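With one protein chain removed, the remaining protein chains of the complex are shown where they sit.
A and B label the chains in the order they appear, each numbered from 1.
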Amino acid sequence: MLKDITIGQYFPGTSIVHKLDPRVKIIIVALFIASLFFVTNFVPYIFILAFIAGVISIAKLPVKFIIKGLKPLMFIILITFAINLFMTKGEVLVELGPLAITKEGLRQSVFMALRLVFLITGTSLLTLTTSPIALTDGIERLLSPFKRIGLPSHELAMMMTIALRFIPTLLEETDKIMKAQMARGADFESGNILSRAKNLVPLLVPLFINAFRRADELATAMEARCYRGGDGRTRLNELKFVTRDYAVLTGMTLFFAAIVSTRYIW
Amino acid sequence: MIIQLKDVDYIYNPGTPFEKKALDGINLEIEEGEFIGLIGHTGSGKSTLVQHLNGLMKPTKGKIIIDGQDLSSKETKMKIIRQKVGLVFQYPEHQLFEETIYKDIAFGPKNLGLKDDEIEQRVRDAMELVGLDFEELKERSPFELSGGQKRRVAIAGVIAMKPKVLILDEPTAGLDPKGRDDILDEIRKIYDKEMITIILVSHSMEDIARLVNRIFVMHKGKVALDGPTREIFTRTDELEAMGLGIPQITKFMKTFKSRGHVIRDDVLTVEEAKVEILNYLRSKKDA
Partner (left out) sequence: MNEKNKNLMIDIQNVSYEYSSYIDESIQLAVKDLSLQIERGEFFVVLGHNGSGKSTLAKMINGLILPSRGEVLVNGMNTRDEDKIWDIRSTAGMVFQNPDNQIVATIVEEDVAFGPENLGIPPAEIRKRVDDALEVVEMTEYKNHAPHLLSGGQKQRVAIAGILAMEPDCIIFDEPTAMLDPSGRLEVMETIKKLNQEKNKTIILITHYMDEAVEADRVMVLNEGESVMLGTPKDIFRQVDKLKSLGLDVPQVTELVYELNKEGYNIKDDILSVEELVDTL
């Protein structure tokens, strides 16, 4: 199940999409999401779809991979579809007992479901083509102007990096502790919700204790490696805007401005 | 026969590019009361193998029979298998969770559904076996103890289940020489007193040489060598080809013999070597 979630996964590559400055990509995704909420009509969806298809083909991402990423969220998409289908008032097409499907409902449900699909796909395009490190770097740099009003942008980015670094380690540890307790007759699989939650104690307590121990050792190691916050820190790979980044950013801003403007034209 | 494996295979991530055969046609039989040493370098399949012995992992192919019960049979209750085969993982102190040492050791027996007085007796016995003072320590938190003592609490937690087979995965990892000797002495004591079968997984050839009577050498998912301790340690070339060594003292006797001295080279401990060298020196003097 965990393996099926492609959101947040990185699909390495050398395409221009991969090479773009992460800040450009983050801004584009923000514009993409914002413009989706301005669209009221099916026609701009054609352009949105073209944009997604374009990125997928340039970045050489396998389409199967993207469809697989939608699967775990299918439930939410279907609920959205159903709610809109039955709850929108208007010209009745079919009546199913107390429920009625209207013409407006049909249009609205397809429209909303597509919006969700685009939202998920668009966001996963960012994480699929940007390594976690580039992503945190991008977020840190984009947020750095807000440092003056007290936003700890460097600390947030460092927390994200450490979280990403330790997720696999902690997953492995969870598996190990679980097996060790099962060897002592612990049962994590049966019983009602209450007893199951209670049965998790022998797993969660050691997991937390070990995580704290790790955090403590990591903090000492970081201090020994002269870590003292973000001030005066340099980077191995500094982010730099090149002509390509300016060009793509300008082009895309115009594209999404055009999409937003459709709301006022149609 | 307490443990029997027939043509056991285990494949990680089957059908993906990460597919890896961790166990490859394992056949082995262990009699009740044996003291087995399981050696092999990291990734040879040792850990995968021991997790099959108490049903934590299921073989991709093949049959595992524990104390007459087939693990693949639907009638076999895993709880009973895990009681019969006690498994102490590496760094077992990392799984302690209870407020008191008593409660932590009682966790296993409690899961077996035993009565309170039976549980208390078992905790008492287990603590005594690993050299922990019951009255002094039962109400203390396990987290206040030193590393070596925490490990004993964890081992006691498995012994309290009264297993017929006790498997210990690297029980001395990270301990200093004294801590290591103490734990090994206790394992020896448990073996002598409880008359159970023990499987000791270790990287330390010195530890293995000191304790076990039979060795399995794992290599690339297969049991590459199987035999009495003394015999296995004479097969230096094969062991070295698999990235394994022999105890320094065994190596010394071998090298000494290869220089043309008439001497036994299948010694395992310093005491044995001493006797052998003394005989040699005396015979030379007489001659």
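We take it that a residue touches a chain if its C-beta (ideal position, glycine included) is under 8 Å from a C-beta of that chain, and two chains touch if they have at least 3 such contacts.
Quantities reported herein were computed from a predicted structural model and do not represent experimental measurements.
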{"item": "Touch with the omitted chain, as defined above, among B:M1, B:A173, B:M195 or B:A241", "value": "B:A173"}
{"item": "Per the touch definition above, residue among A:K19, A:K103, A:R165 or A:R244 touching the missing chain", "value": "A:R165"}
{"item": "Sites on chain B contacted by the missing partner chain, in the whole complex", "value": "41-42, 144, 146-148, 173-179, 203, 206, 243-245, 247-249, 251-252, 255-256, 259, 270-271, 273-274, 277-278, 281"}
{"item": "Residues of chain A (touch criterion as defined above) contacting the omitted chain", "value": "131-133, 161-162, 164-165, 168-169, 172, 214, 217-218, 220-228, 232-238"}
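Simple rule for what comes next: only the chains that are shown with their structure count from here on.
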{"item": "Residues on chain B engaged by chain A in the complex (per definition of touch)", "value": "51, 54, 56, 79, 82-83, 86-87, 89, 92, 94-97, 107-108, 111-112, 143, 157-158, 161"}
{"item": "Chain A to chain B touching residues, read off their complex", "value": "173, 176-177, 179-187, 201-202, 205-206, 209-210"}
